[in-house]
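Report on the structure given below.
Excluded from the complex is one protein chain; the other protein chains are retained at their positions.
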Amino acid sequence: MSNLPPPPAFKARGKSRAARIAQLIPMVVLLPTIITTGLYIFVFVGWNIYLSVSTSTLLPVYDYAGFDAYERLWRNPRWTTGVWNLAFFGVLYIVLSTVVGVFLAILMDQKVKAENLLRSIFLYPIAISFVVTGTTWQWILNPSTGLEAFVRNLGWDEFTFTLITNRETAMYAVVIAAVWHASGFVMVMVLAALRGVDHDMVKAGQIDGAGMMKIYRRIILPSIWPVMISVLIILLQFAIKTFDLVLALTHGGPGISTTFPAMFVYDRLFAAGQLSQGAAAAVWMLIGLVIVFLPVMALAWVVRRQRGGAA
Amino acid sequence: MSVAENIPDLDRKRPIGAKKLAGRIALYTTLIILALFVLMPLAVIVLNSLRVNEDILRESFIGWPTRITFENWGVAWSEACINAACTGVRPYFWASILMVVPATLISTAIGLINGFALTKWKMPFAGVVFVCITIGVFLPPQVVLLPWAITLSALGLSQSLAGLALVHIIQGTCFTTLFCRNYLINLPDDLIKAARIDGAGFFRTFWKIVVPLSPPIIIVTIIWQFTFIWNEFLYAVTFASSDFRPITAALMSLNADDTGVSEYGFGSAAVLIAAIPPLVIYFLGGRYFVRGLTQGAVK
Partner (left out) sequence: MTKLTKTKLGTTVAAIALVAAGAAGAEPRTNMLHQWHSGANAEAIQVLGEMYEAAGGEWNQTAIAGHTSNTIARLRADVISGSPPAAVQLKGPEIGEWASTGLTANLNALAEAEGWEDVVSAELVSVMAPHGEWVAAPMNIHRIDWMWASASAMDAIGETELPTTWDQFNDYAARMAEEGIIPVAHGGQDWIDATLFEVIVQGISTDLYRDAFVDLDLDALQGEDMVAAFDQLRLMVGWMDPAFPGRGWEEPLNMMAQGEAGFYFHGDWAIGTMNAAGYVYGEDYLCAGAPMNSGEPGYILNSDSVVFFEQSDPDFIEGQALLASTIMTPDFQTVFNVAKGSIPARMDVELGDEFNPCQHRSLADLQAATETDTVVLSMAHNMSVPERFRRAMFTVISEFITSDMSSEDAARAMAEAVINEY
């Protein structure tokens, strides 16, 4: 936010009528966005909150029924399992995508030949939709159609690969598919940031005899922190919206072992015709979002301030 | 064989400093192995699109084509029966283009000009506006589906591609504004100042100074928007009219496992046809993507 104040010279000139009108132009330009996103965010979320305390089932009913739907939610195993799964998946997904992405970016930063080709290869999964990602990985991971059948056809009859059919491990299948989808994107973001790192600092480090690992840890990683926060926001956004991927990959199963909150919300709102319950679940998701999001925003703010101060 | 399992192993292999050649070999080996892993799902679909369906069902979904056929592609493009009309994915493909291109361009343009207004001009509540826009990025689509239905109906845009595009423009504006704002905030203020001293107004400054400096972020934003609008499914089936629907609706119809005998052969070809536009954009724009991000899009 430190970059926001306008050039002081302009302020001094803002006396004439024309200048004052000119000053309004950015406001006018932003107005449509403010109105539409205001409608989109506050009115839609507000509508949801209203529904969640109403008696709506099949269709919206605008009355008041209290917070019963909020409480009852936590007795529903599909919801509680979903929340736990999201936390588990979210952490693994964000950490692994970041680790793999950063690792790839570091490798790619070694003046690699055919960089364009390799980068395109690592990046393409993000262009593939979640539905296709899920379906394809389901083909590969399913024992009777995928890897297991393939290896057995090659002659290893005892080969078993039941990651996706075992309720204890199915979540890792979701993580693999999701990390596959996102880590190239993380790589590109980090790679871009690495290219922006001050080369003199790196050289100075090398002259001091620091090893590559040390240089990465001490000089480079700290200076790509702002990018890491953007990465975090984008991954977090993906994690919370996890829906199509799981539906195509595991159908939420085996059992309900890979069910997610967004699936529950959709299920309640549409399949089950429980609008108030679905809306309550959605509100819980938003609350969770705020809880997770606030520290991230705070961190972003701190980082930005530090950079601003340093610059 | 997960990516994660490879990491400690590879780290150990990578010698530090001393043996340079060994280091290069290890580097390329690692990169190639990872690249192969990343390519595997694509390879599986490409191969399946060239296989005869019975072979796929009999052997496994992973396999080399024993009999190569290109028929799947033709069937998927113009013959496969989707939603009770045997038109292939062709009409859906064009419907998608018709909806995605304007939605992408408009939301990108709005995002760029918003970003400019937010960063380079004195604005009350600029920070608040920015935070709100960021929240918009996080709203799960299931939550806003019904409010959108009501809104579109009030606007008389129910069941039309225009309505669908409008939804994507408004939601996309949150993303594009976020991207562009983060890029433009690093643009030197001096440039803008100089233009203003020369008497240039908002639009003139935007057109003469900001736009020429923004191709990287424009490309990044276009890639992002295009990919996500193109791949979106839930809104596509809910808001589009029955006879003119985006390609994701057709894909789901071809690949959903709840009806008929599953046709993995041309199902795979259809998946690839649907994936071509975003892939092409990524490959063509990939270079700019990195350059765009380098210039501060994400800071």
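Letters A and B mark the chains in the order given here, with residues in each chain numbered from 1 onward.
Convention: a contact is a pair of C-beta atoms (placed from the backbone, for glycine too) under 8 Å apart; a residue touches a chain by one contact, two chains touch by 3 or more.
Note that this is a predicted model, so its numbers are computed, not measured.
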item	value
Residue among B:Ile33, B:Val211 or B:Met252 touching the omitted chain	B:Met252
Residue among A:Val151, A:Leu232 or A:Ala272 touching the omitted chain	A:Ala272
Sole contact to the chain not displayed, among A:Ala18, A:Leu59 or A:Leu154	A:Leu59
Positions on chain B where the hidden chain makes contact	57, 81-84, 145-146, 149-150, 152-153, 158-159, 233-234, 237-239, 242-243, 249-250, 252-254, 256-262
Hidden partner chain, residues of chain A it touches	57-60, 72, 75-78, 138, 142-144, 148, 162, 164-167, 170, 247, 250-257, 266-267, 269-274, 277
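Heads up, the rule we're going with is that only the chains that are shown with their structure count from here on.
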item	value
Mean-CA-position distance for chain B and chain A (Å)	14
Sites on chain A touched by chain B in the complex	1, 3-7, 9-11, 22-23, 25-27, 29-30, 32-34, 36-41, 43-45, 47-48, 60, 96, 99-100, 103-104, 107-108, 110, 112, 116, 118-133, 135-137, 139-140, 142, 145-147, 149-150, 153, 172, 176, 179-180, 183-184, 188-189, 191-193, 195-196, 211-213, 226-227, 230-231, 233, 236-237, 240-241, 243-244, 262, 265-266, 269, 275, 279, 282, 285-286, 289, 293, 297
Of all residues in chain B, those that touch chain A in their complex	2-4, 7, 16-17, 27-28, 30-31, 34-35, 38-42, 44-45, 48, 59-63, 110, 113-114, 116-123, 126-127, 129, 131-148, 151, 170-171, 173-174, 177, 182, 185, 189, 192-193, 196-197, 201-203, 227, 230-234, 248, 251-252, 255, 264, 271, 274-275, 278-279, 281-283, 286-287, 289-294, 296-299
